[in-house]
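Subset of chains shown; positions unchanged.
Order as written gives the chain letters A and B; numbering starts at 1 within each chain.
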Amino acid sequence: MKKSFLNRLGIKPNIKLVNEKSLSEFDDKNIVEAIVFASRDPVHIDYLITKVSKSDKSYLNNILSLLKEDYKTRGVIFEYNENYCLFKTSPLLKAALSDEYQETRDLSRAAKETLAIIAYHQPTTRSEIEEIRGISSSKGSLDVLLDYHWIEIAGKKDIPGRPILYKTTKKFLLDFNLSDINDLPNLSELKREGLLNSLEGK
Amino acid sequence: MNQIIHSVELNTTSNLIIDISGFEGPIDLLLNLARKQKVDLTEISVFELSKQYIHYINTQVELKIDVAADYLVMASWLTYLKSKLLLPADDPDIEEEITAEEMASQISHRMRRLDAMKNASNILFSRPLINRDTYLRGIPEEFDEVTKLIYNSSLYDLIKSYIEKQESSIPTPIRIFRLDFMSIDSARNLISKIYSKLSSWINFINILDSDIEVSNKKSKMASSFSAILNMVNEKEILTKQDTKFGDIYIKKIDKD
């Protein structure tokens, strides 16, 4: 196998002894690489010593450090200590390797109403939203909308109890294709467009 | 003849060998015989091959009966073929099911087909095989998974839900207001708080201002007055009124 490698690499076998040594090291490095790759567990150094051409710890250590160097800037890194060695994916790629999934959902009715009320009445407080919705629990919806960065806290209202004020965000404008909050159509405009007919007569 | 047979490489390692001679069935045997005759299977002499096959089967006295059937069927079929090939062309008046040439080409086709599959099998198994010649990653790794929720409500949905809310005549929520009155207990607490200041006569009206939580003055006055009457009864307070409908003064009773 060594001969065929030589030929394929175009190296003339008749060179110095140093190259002869580096050739076997090259083979041993490949063997160590393959064994560590295919092994179902981290591979013990003692085992690798039995697999290389010289049963010598410092010889093996040299191979291990060469391998570590080879994989230094790759997507996979080679690690070893006094006992074991293994391959693992580079920690630098952790974020890039994780998979992101997108799940599309409809906003709940409560959240939709809450968001609409904030959009039209901003800045507004939770109790004002509850008064319009006629329901005394809007906390869940507010949390969802805050999480999603469609609304944000806009200070506190200057009345006794100083309740939190909410307003819509830039992300809200962006996601709903509005250049400005004043672009939000009002009721009469919508009716003029012939929209919301299903609501007539209510 | 025997020389030919003995020169055939025998396979005795496999446990699926049917015959002691190492052939896997009649076509396998035919193939082996044919290889001694000619290299190209398309130019094989079926007649010569049939002769050899029948001769070989006849020499196999130890042929096991359970494995013999396939070989014997082939032998009789080849015997029939051989006799047909020997005879001159049949009387055209007699309708033959199959001609000798067709039979010969059929057996040659079957041999070629098995030969092709044997070759294919050799080629397949000479490829680098996973877990024999080459190995896959031993310790697979898993990556993180993040699921992002996307809410896909449109502006129209939003406005519609708002307007539905505005238009629909939802009864205003019932609100329980805090009742604006002072209980007798709280009036008494109030007086107890200022009790130490009552060492001289103080106008009853003045003590009412010390409570700011209740704005209902009538309630305050009534409850405080009742509390004072209780305290008079308990000999804690003295009261006096100089004229009818005049101011009421109160003072604590010194207990020593």
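Going forward, a contact is a pair of C-beta atoms (placed from the backbone, for glycine too) under 8 Å apart; a residue touches a chain by one contact, two chains touch by 3 or more.
If you're wondering where the values come from, they're calculated on a predicted model, not measured in any experiment.
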Report summary line: Subunit counts for the entire complex, keyed to the drawn labels, are A x2, B x1
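Simple rule for what comes next: only the chains that are shown with their structure count from here on.
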Query raised in the report: Roughly how many whole angstrom separate the Cα centroids of subunit A and subunit B?
Result: 22
**Report entry** Residues on subunit B engaged by subunit A in the complex (per definition of touch)
**Finding:** 135-139, 141, 143-168, 170-173
Report task. Over in the complex, which subunit A residues touch subunit B? Could you list them? Result -> 34, 37-42, 86-89, 94, 97-107, 109, 111-113, 115-117, 119-120, 130-134, 136, 148, 176-178, 184-185, 187, 190, 195-196, 199, 202
